[in-house]
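Complex shown without one protein chain; remaining protein chains in place.
And then chain A:
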Amino acid sequence: MNSNGSKFEDVLKSRGIDMANAVDAEDYKIPEAKQSSRNLMDIYYTLKVSADMEAPYWYNRIWWENDGDVTVVRRAKAMASCLAHITPTILPDEKLVMNKTKNVRGAFPFPWVCASFFNAQAEALMNEVDAPAESEADSVSVVGSGGGNVTESYGNIVCLAKKFGMRKEEIPVLVKTSKPWDEISVEELSEKYSKMTPNYEQEQRIMDAVICMFDSFAIPQGREVMNYYMPLEYGFDRIIELCDEKIAEVMGEAGDDGEFGMYRGYYYAAMKEITKGLSAWCENYSKQAKYLASIEEGAEQKAIYGKIAEVMGNIAHKKPATFWEALQLTLCCHLGVVNEDPQSGQSIGRLGQVLQPFYEKDIEDGIMDDEGVIELLELYRIKITCIECFASAGVSGGVLSGNTFNNLSLGGQNYEGLTAVTPLEYLIIEAGMRNKTPQPTLSVLYDEKTPEDFLMKAAFCTKLGLGYPAWMNNQTGMNYMLRNYGPEGMNLEDSRAWCLGGCLESAPGCFLPLHYNGKVTMIPGGASPTCGTGVHFIAMPKILELVLTNGLDKRTGKQIYPAHNRKLDSYETMVDQWKKYMELTTDVVNKVNNIQMDIWRRHNMPVVNSLLKPDCFTKGRDLGMMGGRYNATINFESCGTITLINDLASIKKNVYDDRKFTIEEMTDAMIHNFGFKTAYETGIFSPDSKISTENSPKYETIFTACVNAPKYGNADKYVDSILKDYENYMYGMVRGFRSYYGKPLYMCQISVSTHGPQGFITLATADGRLAGTTYSDGSLSAAPGTDKNGIYAIFESATVYDHSMEQNSQMNLKLHPTAVKGLNGTRKLLDIVRAYMRKGGFHVQFNVVDSNTLRDAQKTPDKYRDLMVRVAGFTQYWCEIGKPIQDEVIYRTEYED
C-alpha cells in the first residue's frame, strides 16, 4: 500500500466495496527475525561444511571392544558411546542446543557403512596431510563461492566427497578407523553377495552407465517420518525402566514366535543402552551450559546458559514439562537418528500437532507467549538447516544437491477425521517467514477441511519465493496409504496420520495417545522404516535411447543391454522393447538393492530409530526386522518421466504416424545431436543453448519436426494418453518385484537433482532436447518452454491418471512475482493450488522468482548468499546447487500475467 492507504480504505468502505477478499496485506510487514536468529544466521553463512572423527572414533572403539556380542546390542553400545562422547558445542545466542557433531555444520564419515573409498584412498589422503598448505590467496579464493561447500582442499583442510572439509590432523584417524572395515563394511559385504546374483554383470553395466545412479546402502535410512512419541510420553529414565521391565518379562521367552520371540530380549537390552547414550548426550550439554554460565559475565546470556542447563538436565531424564523442553527433546531424538547412518530425508513430520499440547499448556500457564515460541521455532530452523549428510559426492551433490530434506508437514486430518491444523502451526509458518532458511522445508497437507485462514497464511508464505510451503493433496495421500498399506492392515485412522518423509516421499504413520496437561491427545508420527530406498533413479529416457541403439551406449561405446536385434517397425514394437529393458533393469537392480539393504539391517540396524518407531517397542523388534507397523515401503524411483513421454510422442507422431522420416533417421539425428555441438564439447548445459555445426542443415527438418511434435502439458490427448499408458504400465510392472521385506515395490516419482546427471549421460532425445542437458524435472513438470497453453492446460495433462496410484507425483511451477502481486495475489495463488488439488494433483510447488534475478545470481553469487530456490522437492541456497540444475531452474517456463 502507499501513502493513500487509509484514505483508500475509507473510500472503499463508504462506497460499500467489499474489501473482505483483499486481505493481502502488502502492508503486513513481516517482522524481522529475532536478534538471536539473526546473530546465529550471520555465523551460519560463514560456516564451512565440516567433517570430524570424534564420533566415528568412539563408535569404532566400543564396537570392537564388544566383538562377539549380539549385533543389535553391540551396535547400540557403539552408537550410545558415540553420542555420549560428542563434544557439546553451544554458541552464544543459542536457546536450542545440540549439533550432530562438535561442529555446528558438521557430519562424519561412516566407515562401517562404506569403507572402500577411504581404504583405497588411504595413501592419497595421507599424502595430502603431508602436502604443504596452499597459499593464503588460494585458500581465500575458495571461501565465499558455493556457500558452505568445501569443494577442494585448501590450507589445512582436506576436501572429502567434494563437499566436506576435514582438518589434516584428523585424516590419520580416518584412515585408521576405516582400516578394520576393509571387506566387511555394508558396502563391501553386500557387494560380495551381490556378485552371486544372476546377471550381476548386467547390473554393473547399468550402474556404470548411470541408468541407475544410487546404491541403497549409501543412505539406508531417511525419506521417512520421525516419531517422537516415546520420549515425550515417558522420558529417558522411564524408558530405561520400561526396558528393564520388558527384559524381566521376555528374556529367555520365545512366546509363540519361534523366529523372533527370543530376539525380543536382546532388542530391549539394546534399547536400554541407546537410551542411556541419548541421556548422557543431553547431560553433557547440561554440564557444558552450566560451565558457560559460570564464566559468563553478561547477566542476560548467563541466564540463557542457566536455562539451557536446566532444560538439558531435565530432558536427560524426565519427560518434558514445557514447550521448550519438548521441542529440545524432539531435536535431540532427530539428531540421534541422523547420526546413526548416512541419511537424508529424515523428516520431522507434523511437529505442530505433536507439540500443540505443550504449547497450549505454556500459553495457559503464562510461561511463554507467541513471540517467545516463534523465537524458539526460528532457532529450530537454524538447527535443522545445519544438518549435513556425509555421503559420496555423487549422492550428496548429484542426488541431494547438498540438502538433507528434513521436511515438516502441516495440516491434514487428525485422528477423528477433522482438520488437524493447530494454533502452533500458524506460528511455524510465521517463523519460516521471518527466519528464511532452506530447512526445514514446509509442506501443507491440503484438505478441504483445512481452515481458509491457515491456507491463506501458507499461500502468503509460498508467495515470498522461499520455495516453501509446497502443497500436497491430503485426500490423495490417504487414498494412496490405504491402497499401499491396506494389505498390512492399515485402517482409516492410520491413513490420516500420513505425511511427507524426505522431499515428497509419502510415508505411513499412526496416532498415539500422549498424556499431558491432564488430557489425552492423539499425536501423529511415522510408523515405518525408510520409504525411499529401492531401485533408485532410473533414467527412463536413457533406456529408450538404448532401445534405438540396440543396447549400445553411443556416448561411451559400451554395450549396456543385450542387443535386441529387432526391427523397430512399429511404435508398439519399440515400446515393447523398452519394457523388456525396463524389466531387466528393475530385476537386476532390485536384487542387488535387496542384498544391500539386507546386509545393512543385519549388521547395521537402526537403534535410535528402532527405539522411537511404532511398533518396534511393542513388538520387541528393531526396524530392520520389520518392527515398524508398516513395511511395504521400498520403491522404484523414476527420473525423466516427461522427457520420456515427449520422446515417445515425437517418435510416434513423426516416425510411425506421419512417416516424416524413419526410425533409423531419427536415431541418426539423436546420435549426432541434431547437428549441434554437444554440451560435452561446449560446457554449456542450458537447455536453450544451440550451437550449429556444418552438420546442422542435414538435421534441420528432423529437428524442427521433433521440436514441434506434440508435447505434454498442453492438454493434448495425443501425448497425454501416452503418459496415462505409461503410468498404468509402471503401476503393474513395479509391483511384480519384491523388496527385502517381501513386499511389492511401488513408484516414487521425484527427480530430486538426478535429472541433472542423468540428463548428462543421455544423448539428444526425440523431443528436441539436446545431449547432456537436464531432463524435465519432477514427474509432471512440463519440459522447459514446451507448455504453451498455460497452467490450466498443464493441470489437465497432469491429471489424466489417478495420482493415488503411487507414492507421489511432482509438479514444479515457476511464477513470475508479478503473477501473484496485488491485493489479491495470495488468494489467486491459493486458487491455483486448489484448482490442482481438486483435480487430484498430488503435489505442486512454486518458485516465485524472476529469472533475471537468477541469472544475475549466477554471475555474482556473493551478492546472493541468502537467495533460495525450490529445486525438485526441496529448497536450497542458490549458491550451493550445481550449475546444470541452476540452468534448468532458470530455463523453466515462467508464468506471468
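Please note the rule applied: a contact is a pair of C-beta atoms (placed from the backbone, for glycine too) under 8 Å apart; a residue touches a chain by one contact, two chains touch by 3 or more; residues count from 1.
Criterion: contacts and distances are computed from a predicted model.
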Absent chain [UniProt protein name; select from "4-hydroxyphenylacetate decarboxylase activase", "Glutamyl-tRNA(Gln) amidotransferase subunit A", "Carbohydrate ABC transporter permease" or "SDR family oxidoreductase"]: "4-hydroxyphenylacetate decarboxylase activase"
Among A:A293, A:V707 or A:M733, residue touching the chain not depicted: A:V707
Residue, one of A:D93, A:E340, A:D720 or A:E796, that touches the chain absent here: A:E796
Listed residues A:G825, A:P861 or A:P884, member touching the removed chain: A:G825
On chain A, residues whose C-beta touches the chain left out of the figure: 1-4, 7-8, 10-12, 14-15, 17-19, 21-22, 26, 676, 690-693, 696-697, 700-701, 703-704, 706-708, 715, 768, 789-793, 795-796, 818-825, 827-828, 830-832, 834-835, 838-839, 895, 897
